[in-house]
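Just one protein chain is left out here, and the rest sit where they should.
Take a look at subunit A:
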Amino acid sequence: MRDPNAIDFWRGLALVTIFINHIPGNTFERYTYSQYGISDAAELFVFLAGWSIGIATRDKSGERESVFRSVQRLLSRTIEVYRAQITIMVLALAMIAGTALVLDNPLILEWHNAGGFFGDPIQTVVGVALLTHQLGFFNILPLYVVLLGVAPLFVIVARYSRLAALGLSLALYATSLVEEWNLPSWPGDGDWFFDPLCWQLLLVLGFVLEDWNRRSPLLRIWARRLVPLGIVIVLLGIVLSVFELRPDPLLVPEPRLIFTFDKTYLTPARLIHFVGVLLAFHLVYAWIAPRIGPAVDYLSRLGRNSLAVFSMGSILSLAGQLVRFWTGGGLLVDVLVVGAGLLGLGTTAWFVEWRSRKPRVRA
């Protein structure tokens, strides 16, 4: 088991944030950092996944493993994530249907996109297996499956030139923004909630920056120099989100996705804000880690077991939503729901480590 480190810590924080934000309407939602910026925990999560691929595809001495080994590793991880997505989708649908039956309340069947499944199970079950039918809040892992699936391409290109990998990724991102390319939802109209063609940029960025960070002191020097710029961007993000200032998507010029704040397409404003967050906070871990020991241990443990914790977090946040609806909510319920959830996330991470008892490098 690796010691607490910045990557696991921030990933743990992203996991906790996603868990809390996926219980909409709860009291603690307004205290997560997602409410105070243009980008949110999803960006952090995907970026760190890319960074982790960089770490995972090296051996302990820092030498890159063979291309074949890396591709094999990524493929195996893709399958693992797919399996997790199918498992939590089945559990979620069963929880929704079960609650609707127990409470004799068909309203619950309309829970974020689940109505499609219960209305037309024949087509929709195919969509679930194809990942083209996604429940609300259960759409990050499908993105992750696609990203890990295409990651070998970027990893191979990066063996020859990191700049080429980044260029390829940027070109795909820019074209998808201008042309509004996205993967389709099915059955039904519409597209994926997280457009993999755009979000791949964050994964590749994480992967390439990890490499540069390791090799060249220049990146670290400049990141340090640009901390003030990062702080300015973060402050600007706080102002924009608190006052809900954002461009009107019907008034911006074409191609409009260049200008809007759109999560689906990871529009430039979100990307710039996220880079600002990175710059502003990349030195913070070293400073706070000694001061908040137990929290660092807890969050790092979550981060080390991110797939299991994320999956359990999805289930627990859905359970939290159902409990809030059933009981009517309120501060006490929120404290119990979120408290039990955080305990559940910690227990999940502990359980996974207890069961494996050997370090496993995760992509």
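As a working rule, a contact is a pair of C-beta atoms (placed from the backbone, for glycine too) under 8 Å apart; a residue touches a chain by one contact, two chains touch by 3 or more; residues count from 1.
Criterion: contacts and distances are computed from a predicted model.
Visitor: Any idea which of "GerMN domain-containing protein", "ABC transporter permease", "Extracellular solute-binding protein" or "Lipolytic protein g-d-s-l family" UniProt assigns to the chain that's been left out?
Guide: Checked against "GerMN domain-containing protein", "ABC transporter permease", "Extracellular solute-binding protein" or "Lipolytic protein g-d-s-l family": the hidden chain maps to "Lipolytic protein g-d-s-l family".
Visitor: Have a look at A:E80, A:E110 or A:D297 and name the one touching the chain we're not showing.
Guide: If we include the chain that is not displayed, A:E110 is the one touching it.
Visitor: Of the residues A:R159, A:R220 or A:K263, I need the one that contacts the missing chain.
Guide: Within the whole complex, the residue contacting the unshown chain is A:K263.
Visitor: Where does subunit A touch the missing chain, residue by residue?
Guide: 23-25, 29, 100-101, 103-113, 115-117, 119-120, 122-124, 133, 136-137, 139, 180, 185-190, 193, 246, 248-250, 256, 260-264, 321, 324-325, 328-329
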